[in-house]
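Here the complex is missing one protein chain, while the rest keep their positions.
What follows is chain A.
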């Protein structure tokens, strides 16, 4: 069963759809992703992920395998291989738009498949990892479409209707968005932030216990010092 995210943007469906002609800007919405080239319906790039001690750099390419301008639906198939032989990551993203009054309902259905080390080690963690990856992907799309809408969790629709940044508009200059030249400083997604809550959930009790012991020791020591 695929993972589904929904959100609403205030721009009309045609305008929103036009935005997605800019392949790169869509692809870049994948956390830690950098698009290196775009040719027609195909783009190449890399995604960096840190999973605890495992640093993964997925190099790969994506293709718009399906693009229906009338039904406002496209399917992107992206597949990457870790450059250190730790396996592959593949994602099939199906995005559909439907007009909702003045705005647009956007649905992103993603089927993520990961092989190799991260899958082997992260049985519990992978769930949070993929949620985080997709959550950020959707937030990013949402922001770009909805302008300054603060990063929100999926399912929350954006109220305001700020105009879109002009340089992002239309298919006129799609293939090289500005920040391809200078990618964000930390372009890798560190999942420490993702894993910690998981660990915390599992280990807070022993941790608290240990803390208690430490405090007790400190108390004993400080008393004995007197």
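Going forward, a contact is a pair of C-beta atoms (placed from the backbone, for glycine too) under 8 Å apart; a residue touches a chain by one contact, two chains touch by 3 or more; residues count from 1.
Here is the rule we use: contacts and distances are computed from a predicted model.
Chemist: Could you tell me which of "Xanthine dehydrogenase family protein molybdopterin-binding subunit", "Signal recognition particle receptor FtsY", "DNA-directed DNA polymerase" or "Recombination protein RecR" is the UniProt name of the chain missing from the displayed complex?
Modeler: So, among "Xanthine dehydrogenase family protein molybdopterin-binding subunit", "Signal recognition particle receptor FtsY", "DNA-directed DNA polymerase" or "Recombination protein RecR", the name matching the hidden chain's UniProt entry is "Xanthine dehydrogenase family protein molybdopterin-binding subunit".
Chemist: Please identify which residue in A:49, A:112 or A:138 touches the non-displayed chain.
Modeler: From the options A:49, A:112 or A:138, the contact with the absent chain belongs to A:112.
Chemist: Out of A:3, A:18 or A:100, which residue would touch the omitted chain in the full complex?
Modeler: A:3
Chemist: Name every residue on chain A in touch with the hidden partner chain.
Modeler: Counting over the whole complex, chain A touches the hidden chain at residues 1-3, 83-88, 111-117, 119-124, 126-127, 130.
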